[in-house]
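All protein chains but one are shown at their positions in the complex.
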């Protein structure tokens, strides 16, 4: 029995609020149950130095948590003087995943930055960030198209992300904080709308896991991601 | 005529959402029109070193803006490596104002940290932060009382804050971003529910201002703060 | 009775030493009693990026205290790794005040940086800094005029600054450290030679203050600033 | 055909030099072909604060590259002022993997830090680091046992790591730099000597990858890790 | 002929102002011609961690230049985020030299910090700092003796410092900025009042120097240091 009384293959309630903040070119509040992340997409002309003159665009992401998004207050990274290692790892993952779903030539020499700021954390903040950021990214691409910065949407496919794990010996889908802190294995999966893998990051927390555990988890991930993509499409009218 | 078509002594629409985030001991989303700030209060036992053994508590504040709370994306302070000078100035102001309305002896050796994070900025983020933080502070004090960390609420009075200015030669109340960037004078006022001053910070942006300008602005500030205190009391059932 | 036995409207002994250091384009040692600040003005051609091509100049300030300018030795900001919040707040104030008294178009695309370094602190370091910096600024403008970098002095008016406060229930002028640490209210005022306000920053330290306290303090401030401007003019042969 | 003319399931030449540096409690130079990493294990009594009084030990890792371990000279992280995001991500991975193979209770309140410093990089520095660090860790545990800091070796199993990928459409084992920069998919695998998973990190660089690609890569990984474990055992006389 | 028209073995005008600043336990303004350095000594009870419980004291130094002490304005180290390499090198030298002249056992577990802040630089700031710091140190030791923190002055000997160099082929004493920037060799010498060496730092700027150059320079240094020690003694009434 899961702490939340969900079935093993049952996700938390998922929602997207579009136009959450007025300034960004794309702005989405994504919720996976009590996990709430603001994903803001900013379009800027120009690219980092290593791409200048190539005709290609760039997509990058930043990730942070409000100090009290968690149960204990965390020190601000600006006080620490640098982003936490964990934040950097997550924002590298988000950026990499988003770059996989866009044709960079089609962006021209423009940069899209997606800021994922966690308002409230209850497990799965990185997976919610990726799923929400993908929606904000599409909004930003449409905004560019409207202003004729790009001719057509350079989107290869939608992506979404969910966590799976082994909890008390059984594979479970979309772990909340309570499960996450007790799971034997924790795996974050990013997949395309076609069911292919973009990222797979599995970690044995307690015991090493076996190939059959992996297969059980991947099956759940595939189911969850199909549901997420379905909801992304609905909110984007795709 | 003000850009927003408001009357000179008319505030923007003010609202407070309590329990905005689930983890903090006090959590308020305050809006002054399109300016939206999350104010989260965290109670921690213990005090900074200079107060140890005195039996007194401490209140402090931190202030930051999401990168895309503004029209142009700002670089994250964690990337810069340190808080901006402006942020530090504002959080020093917020902390000072909140400490003025609490009896520190009555807090025992506990610290309350109020995080003010601006989701969306349209002028007046520091005044909205103070007004919202005061509500979150009262929530946190009540939380402490419920848990018998303190016997009675050590609150001396409520405080609220509003900006006033001279715009096109006339004093105006509660400037939004468009007015703020064109005002000749900009003044932030923090007052108690009794109508006394806690902080007064006036800056001549264009021309120096005269004593009669000051009096005109203070009259508007007093009116605005009365309205704010009225709304704080209603949302706090005081 | 004030600790220094001064009358309520009596300033400390004020002095200016011009050409204190040989390298800067303007160099003034200002003293308000035992408070001693070196104000050095540096002229550099060029302006910050946001002003390039506008034909306008820029004025900025930096403020710091020698580690042992105070009774207890303070850690150097270069050791801490960043300026203290208090230093940044003060240097923002100084810069803003100095920019108000110069016509930026008349500066052409040149930058003047005023470094205010406190050798010895006894209360009122920010007000002494502003008053001394104004003298160093005029020296630097004259230096530019001599070298024909500018045609005429783009000075709108002189400014000076003084602190006022409520001490043991009475308004007092130009607080020294002993008064400052015990005052109920502390207010820093920057005014022009014409008696108009540039900055007004009042803080209730102990009790909130009333409108009549404000008026009492402002009256003293006006008197003090007239004396300071008189002395500035004399040392500048104006 | 692979650039190195290796077969798809063929690893580079693997070697371990024990006692590479004289000061550490464990010191191993590990080579995967031209990739050379020094892994130094340091034993210190005491544990981080969150473990004090629990009777448990701790294992952590740090990872860095010499500036000229790569073809282009990289700026030193001490000049940048903080470790690169990539370095932090890798050292978090190494630490997590090593902690999985030790019984922390059996370490008592001691900390082992493994420094992995890359002398020469040619792809696979993180996998070589993990495999070499595991050997250095065993050396350090034996050193502790000799000094009776611990009664028995608290080692659950050996671990080793290798990269696999999809290169020109085929799965390949142990990618060198030339393959790595052109692979469609890159996956780092950490497994135990029993063939179970500790970490799995797969990234689609070019195209998303399919479940059958995953299976092909995992088969190669398993073969490579068996060979690595065999060599670890021989060099450790296990 | 030297630019200053001094003879080869002629020092600049040397002066010491005692009690320059009121707060420190020792405060000296030292001038070597136009080079002016404030040396402030602070006595604090307690020692760094590595000396706790040893009964020994500690002496350390910090060195910095005001931004406009030089001809071109230098960026503040607090803006850079860390002390310049040059500053650190100089303060390590000053600290080492001062520790050589005090019996650390006789200090008990107290720390003396000497802050050397350069107001105006014209060559030789590090040598002036050492010579002035020695006077401030004696003042601080006397202050401790008066308060019975120490029984007797734990001073082994006075030290002083001067630069020598090879300028246009001839050895010269006490280089000013103009000579320093053109000297072929530059050497800083710290000696005791007995004529023994504490530090010797010689650098060939243009050509390597020979043993006979070294001897020529050391002879001048010895003469200069005798004069400095004579003046130190006079100002200290020794």
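Things worth noting here:
We call the chains A, B, C, D and E, going by the order they appear; numbering starts again at 1 in every chain.
The rule we apply is simple: a contact is a pair of C-beta atoms (placed from the backbone, for glycine too) under 8 Å apart; a residue touches a chain by one contact, two chains touch by 3 or more.
Given the structure is predicted, the values throughout are model-derived calculations rather than measurements.
Seen in the complete assembly, the chain not on display touches D, E.
If you put the hidden chain back, the residue from E:17, E:100, E:149 or E:236 that touches it is E:100. Considering the full assembly, E:198 is the residue among E:11, E:116, E:198 or E:225 that touches the omitted chain. Here the missing chain is touched by one residue of D:40, D:161 or D:185, and it is D:40.
Checked against the full complex, the candidates E:52, E:210 or E:234 give a single residue touching the omitted chain, namely E:210.
Across the interface with the omitted chain, chain D contributes residues 21-24, 27, 34, 38, 40, 42, 44, 62, 64, 66-71, 73, 76-83, 87, 113, 115, 117, 119-120. Interface with the hidden chain, as seen from chain E, comprises residues 81-83, 85-86, 88-89, 91-92, 96, 100, 157, 187, 191-192, 194, 196-204, 207-211, 213-214, 218.
Operating definition for what follows: only the chains that are shown with their structure count from here on.
Separating the centre of chain A from that of chain D, both taken as means of CA atoms, is a distance of 28 Å. With centres taken as mean Cα positions, chain E sits 59 Å from chain A.
Note on chain placement: the centre of chain B and the centre of chain E lie 51 Å apart, centres being C-alpha means. For chain E, the set of residues that touch two or more other chains comprises 81.
Arrangement of the chains shown, judged by which pairs touch: a linear chain-to-chain path with two open ends. Chains that are in contact with each other form these pairs: A-B, A-D, B-C, C-E.
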